[in-house]
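Worksheet: one structure, shown below.
A single protein chain has been omitted; all remaining protein chains appear in their positions.
Chain nomenclature is as follows: A, B and C, assigned in order of appearance, with residue numbering initiated at 1 for each chain independently.
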């Protein structure tokens, strides 16, 4: 079973994380699925975390990996971060690395612009 | 520290259970505090469980003890039972023993009538 | 299969900790109200061990939780007195709700455990009591 669900909107790929915990147990597989998507040519991505209640540093690290795989070719922004999950971004200062949007729409718009 | 808070309204004593778990740990003390109140002459009682999130069979048994101590002298009705706590009353059929009211006011009114 | 063991000393103040822990773990696969009932059954089992098997001796209670999909099993091990035959028979809870002097003040624990869980199995093994209860937790809608 895939850890992510995707659908394309304009030139943006929306990727929803399915499990409610993005943690060390699934971080490696998540990274693989995401890397494959990027290598398939998806270079503007909204990562929808609205279904995620818990994230650990391995999960966060896996998202950073996506950004590094994208390199200069593209961008990844994040939507739907819950309050507890936001704590992680703030504690690690990753809130300065990623653009975080309340909704998928706002996130997609920022990439289209 | 007392497990219960009381205040009188008309001829009815309102007793609020303070801890959020009415369980075996406190059941004996709770029974003692209640028995004392009854022996002090309080014979029409509203037991307010609106602050209680969990009750076990010892806690429920302690409430039954109050009813038995009151005997024919008086009555005890209950208000503010949360859904989970209600499960306990239903599983043990104690919902047929006690009159349960959503609010303290409704409970007090039933005793005044 | 996810597995976790809990150990508490048989003091009543520790029972809430196990109960809440079990409740939360169940909540990941079932409704909050089912998880609450499992907590209740687990609390009743621990209370019984503390009050009856250990009486005033405060030994350890070991709890092994296994979750395979939505199939939950909980195994309670203590080294207190063995469970009498009477406590192993299917528990009854019969009373007349309108007959106040006749209402039960206790004796509801075993009935609750039996009602809430799908199955329950007791064994006495090497001076230990091992009680295993199981429940199929329905998946969150």
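Here is the rule we use: contacts are C-beta pairs under 8 Å (C-beta built on N, C-alpha and C of every residue); 3 or more make two chains touch, one makes a residue touch a chain.
Being a predicted model, the structure only gives us computed values, none of them experimental.
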| Neighbouring shown chains of the undisplayed chain, as defined at the top | A, C
| remark: From A:6, A:35, A:57 or A:110, the answer for touching the chain not displayed is A:57
| task | Touching the hidden chain in the full complex, which residues of subunit C are there? Just list them. | result | 2-9, 13-14, 16-18, 20-21, 23-25, 27-28, 65, 67
| Positions on subunit A where the hidden chain makes contact | 21, 23-25, 54, 56-58, 60-62, 64-65, 67-68, 71-72, 83-84, 87-88, 91-94, 96-97
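Keep this in mind: only the chains that are shown with their structure count from here on.
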| Roughly how many whole angstrom separate the Cα centroids of subunit A and subunit C? | 42
| message | From the mean C-alpha coordinate of subunit B to that of subunit C, what's the distance rounded to whole Å? | response | 25
| In subunit A, what residues contact two or more other chains? | none
| remark: Residue ranges of subunit C touching at least 2 other chains are none
